[in-house]
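Removed from the display is one protein chain of the complex; every other protein chain stays in position.
Now for chain A:
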Amino acid sequence: MNTKYLGCGILTLLVVSASACTPVRFNERERLSQPDMAFDSTPLKSEIEADVYSAREGASGVFTGGGGGGCGCY
């Protein structure tokens, strides 16, 4: 399975699906506005976790955007 094409397909499908979603109105967003409801809301926290995982795992870009490079990682 080629994940490049899988990724393109899933992304396209979800973008199209998302554009068809009924928006959640501003007055319905009280709970969503709390910090714990954001992905990666604490500055640097996800970044430092991703550094640890990517240094000791063969994969990169798991749950976050880094794809390699920028570090020899000892």
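Note that a contact is a pair of C-beta atoms (placed from the backbone, for glycine too) under 8 Å apart; a residue touches a chain by one contact, two chains touch by 3 or more; residues count from 1.
The criterion applied here is as follows: contacts and distances are computed from a predicted model.
**Q** If you look up the hidden chain in UniProt, what protein name do you find among "ABC transporter permease", "Beta-barrel porin 2", "RagB/SusD family nutrient uptake outer membrane protein" or "histidine kinase"?
**A** Choosing among "ABC transporter permease", "Beta-barrel porin 2", "RagB/SusD family nutrient uptake outer membrane protein" or "histidine kinase", the correct UniProt name is "Beta-barrel porin 2".
**Q** List every residue of chain A that touches the chain not included in the displayed model.
**A** Here the touching residues of chain A are 1-4, 6-8, 10-11, 14-15, 17-19, 21, 23-26, 28-32, 34-37, 39, 42-45, 47-49, 51-53, 55-72, 74.
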